[in-house]
Structure formats: C-alpha cells, structure tokens
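Only a single protein chain was left out; the remaining protein chains are all shown in position.
Presenting chain A:
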Amino acid sequence: MTDHELMWRIAGGSGDGIASTSQNFAKALMRAGLHVFTHRHYPSRIRGGHTYTEVRAKPEPVRSRGDGFNCLLALGDSFARNPQEGAYYGDEEVKPLSENLDELNEGGVIVYDTGLLDSDDIPNFDQRVEENDWHVYPLNLREIARDHGREVMRNTAGVGATAALLGIDLQYFEELMAESMPEDILEPNTEILHYTHDMVKEEFEFTHDLRVPEGNHDEEQVLLSGSDTIAYGALDEGCRFIAGYPMTPWTEVFTIMSQALPEVGGISEQVEDEIAAAALALGASHAGVKAMSGSSGGGFALMSEPLGLAEMSETPVVLVEAMRAGPSTGLPTKPEQADLEHVLYTSQGDSNRVVLAPGTVAEAYEQSRLAFQLAYGYNIPVILLYDQKLGGELMNVPASHFDREPNPDLGAVTTEEELEEAPHGPGGKFHRYRYDAEDGVSPRSIPGQKGGHFLVTGNEHNPAGHIDEDPTNRVTQVERRMSKLDGVREFLDDKNTQTYMGPEGADYGLITFGSQQGTVREAVDRLNEAGHSVKGIGVSDMMPYPVEEMTEFLESVDEALVVEMNASGQFRGLTQKELGRFGDKLSSLLKYNGEPFEPAEIVAGFEASIEGQDVPDQQTTYVPAAGD
C-alpha cells in the first residue's frame, strides 16, 4: 500500500508555518497530477507546541488519511519552551522528531533540521532507525535559510530537500511561490529552494526507495477544505449575511465568509456572543435576506434559545455546528462527533428542524446549498453538522463540481400581489401561519411589503401570529409545523443524499456519518480486497432520518458496525431510535481520543468484531450488538 503512495508529514512548532507550507506542498502535488488529502494535527496553543500536517498523495482518488506515514520532514520548534518546563510540556525542543517516530512506517525517510534538533536527545534513536530500516538525512536547514535569506525560510529549505529525495519537479513550488510571495521574499526563497535541492542531490547517496508517484488528472482540480466548501456553497445559494463569534473550529467558515461577503455586497457581523449571533441571523432572515450563523459545541449551546425561536416562528436560518471534542471546552483543536444529540434535541419543546451532516469536502458544498434550499423552502432552521476534521482537511475536487448557477431564490415568501389576495385577520394582519398551507409551509411576508404585517412570536400563535392558547389551535399548529419534515424527507430522497460503498449484495455493513465517510470507504475497499463481503453507507441526513433507506440497508445485511467518533455511540442510538429495531444487528466501533480513525483501525475493528475478539487498538472501542 505504501509502494505507490506518498504520505509526507511536516512537523514543527505551532506558528512555524507548518499549515501554509503543507498547503503549498499539497497543491504542488495536485498540480503535478496527483490526488491529495491532508490531515492536520495542532495543539491549542498559538506559538510553540507540537504540530504536524500529513499530505497523502496517490495517482488514484484519495479520501482519507493513511495508516501512519512514510516521509518525515522535522523542522524543529522555533518557539519551544524552556526545557526546564519539561515536567509540564515535555521536551518541546525535540518533539517534531521524537513525537512522530511511532507512526513512521518501516523503510520511511527522515529529513530533520540539525539547526534546531539533536537526534542524540532522543532515546535509542540510532537503534530505532536500524530496526525500522529508516533512511535518515540530517541537514542544517536553519543555517541554509539564514545564509541565503532569513531563518524563517527553513520551511522552503525543507521542501527543497524532500523534493530532491522524492523526485518532485521544483517548477510546481516555484509557480506557487511566485503566485503568493512579494518580490523581496520570493527571490531568497527561490534561491533556498534550489540550493537545498541541488545540495541534497550532490551530497547524499540516496538509500531509500520512496519516490513520488506519477499521476495525471483528466480535468482541472481545485484544493479545498470542508470549511471552504461550506462557505462557497452558502455564497452560491445566495447567502449574503453572516453573524458570528469566533470559536475553533467554526472560525474558519466565519473567516472565509467575512472575507468573501464584502466582495459580493454582503454583510458579515462579528458580535458580542453566540446568542446575539444567531439572533442577528434571525433578524436578517426575517427582513428578507438569506442568512447564516454558526459555532462550535459550547457556542452552539448558547444558540439553543434563538434556535427554538426559529422553529416556533418558522424563520428560515442556517446554523453550522463545527464539532470539536467535548464536553465543555473539551479538546479545542481536536475532532469528535459527540455533538450529534446536542444539535438534534437542544432547545425546549419538540425538535422541528433539519440536521444535515456532510461526509466529504465535495459533499459539504452540496449540503451547504441544500441547507439553504430547505431552510428557505420550508421556513425552518437547518443545522449543518460537521467536525474539526472535515473543516480543516484539504482535498482535491474537480473544479467543474463547483461550476454551478447561483440560486438566490428566497423560497416560501409572498409577493405584494399575492398579499392582496391572501387572507387577513380582522385586525388587518396577514395570515402568516395559515392552517391550510400546502405541505405545512405557510409562506411569509417580508417587512416593508404592503399589506403583509403580521406578528412573529415564540409563543403559540394563531394564523395572524397573535398569541393563542386555544387547544385546537395549538394542535393544528404543532402538526402543521411538524408535517414540514415529511416534505423535507421527500425533497432529500430525490437528492440521493446518502453515500453507498462497496458491492450491493455484501453480507456485512459499515455505517457511518459525517467526516468518517472517506475513511470508512477506504476500509470497505480494503476489506473486500481481503476477501470479506462488506458494503458501507455514509449517512448525511440526521433529521429527518432516512428511515426507508436505512431499513433497506439493514435488512440486506447480516450485521452492521457503526463507526463514529464519540464514546456513547450517539449515531447508533439515533439509528435504533428512528428505526425502532435492529438492536441485535448493530455493533459500534468508537474512537474518542481526539484523533480521527485511520483506515487500518476500522479494518482491524471489523475483523475483530466478526470474530468476536477484542479490538486490537487500545485507542478504539468495540461495543457489541444488544443481542450478543
């Protein structure tokens, strides 16, 4: 598996430019014709502290991180703390090298910066190198950068060195640098890139086999993260208002939108707290603009109240929830899928909302567009649920995927002409919440429209919006609001939002939701290659739940393993609750250590589960079916 793919990891200190360097590296490989996928790991610190990004590249489509990696560029942590603080932070200085060795595959390549790292400080380094057949290339990248430009350019020196060792054409890096750097920085960087590349080629005898594979794309590709595609989906669907408060990892979507909106004549508001943020989105939406807000777990908790108001008042709005590990502030920069129940049931009363969970970077664009179509088409709040992994990972997608027409349709609203004909109450109020609306969707008027005034209220209300506690009115309105989900279900069924993997007639099922979809897909492929009969499904609709599709899927398999990143099996629980059966067929593979699954962990977990054995990896947990 490692023969024809590159899994390059760049490690250093937070703030040392690891993210930007790896992004350029991934882009260069994409331009060279390869499929790429990145996996980001960073601590909850601004500067200093161990961080890395992995870039996986293959000639074939790649949708997941790999198992371990095969090339390490260890740059050193220039912000490392005083080693005397080691009791708390560990030995920061050598972490870019020492922390990564456990996951480096046999036969792997190591390039490290001797200007910042000393391999003598790492216990048994030489012995481990020998045992694992690693190929080590120590280089004083810091000195090279300093001599030919500035010390911060050691990233470029490192890229030049690994490019030489892996046989990557420098032209792709040069082009990317030329596109992004001002002249005075570009020149020394270019020099450093070439100098290091040539020097490595001349001075080292290459003992390793690893070379970058060759690839070729049929069509033009773009490199995007899930946060990017959520933002572009919103913009293409006519969203022109966002309000938010920064919180990792939701901040990425907020930032991208804040930079794009002024360009297209939209409005972004950074406000005092998340309650205000969601309330602003409601206010803008009520006044006739497609609006969104969002946050991560703790911030989303504050939005419960406006979310409930959106349900009761049928004000359309899209809220994104970027999950990170919880409870409370949890692991601020690490992914988890444990907010599912939170977004399904938060706020008082019966939930009357739509919850979508995209599974890939490309799908996040679709679901973001769908979210707005549903919110405005049905006058209902829609939550787009994703996690830190999907938000931050980069993946190549054909550019044509995003070449679509915009859709600014404001959905279920009236025109002034329609208002003239529409029923009004004796007080002159427009019947905004009429009982007899088609599919339960009673179109709304927008303030400023003649003859359209009505009252919005979070209290139960009659057709004109007046507060009304009459039991018959109450039942009618509740049922009308709830019935909208039936229309949403039909709408979603037409869009084929679930993702199927593997052979249709397989005996076993793997079920997942959200960001684990790509990893499960790779596991399904590997299991079938290894002779198992397995198919998978990545579920995107959390509310309304795809009852029919899932019933069909589960009836067709003997057993199914639900793969999710939380400790309580929330998605498995939802599945059993919604379907009311299959408790004896569903078992769980769970991971909640702050890292997403690797494909091999799912493969091993599956194999152990069907053989009734313990899951081999202590970082994952197996919970058997109720009938076992």
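Throughout what follows, a contact is a pair of C-beta atoms (placed from the backbone, for glycine too) under 8 Å apart; a residue touches a chain by one contact, two chains touch by 3 or more; residues count from 1.
Operating definition for what follows: contacts and distances are computed from a predicted model.
Per UniProt, the protein behind the absent chain is "2-ketoglutarate ferredoxin oxidoreductase subunit beta"; the candidates were "ABC-type sugar transport system, permease", "2-ketoglutarate ferredoxin oxidoreductase subunit beta", "Pyridoxal 5'-phosphate synthase subunit PdxT" or "Electron transfer flavoprotein subunit alpha/FixB family protein".
Although one chain is not drawn, the whole complex shows that of A:M153, A:V222, A:V382 or A:M550 it is A:V222 that touches it. Considering the full assembly, A:F402 is the residue among A:F79, A:F402 or A:Y435 that touches the omitted chain. Per the touch definition above, the residue from A:P306, A:P463 or A:G536 contacting the chain not shown is A:P306.
Checked against the full complex, the candidates A:N459, A:N496 or A:Q613 give a single residue touching the omitted chain, namely A:N459.
For the options A:G448, A:G583 or A:G627, the residue in contact with the chain missing from this view is A:G448. What chain A contributes to its contact with the hidden chain is residues 220-224, 228, 232, 235-236, 238, 240-241, 243, 260-269, 271-273, 275-277, 279-284, 286-291, 305-306, 308-309, 313, 399, 402-406, 408, 410, 415-416, 425-429, 446-459, 465-467.
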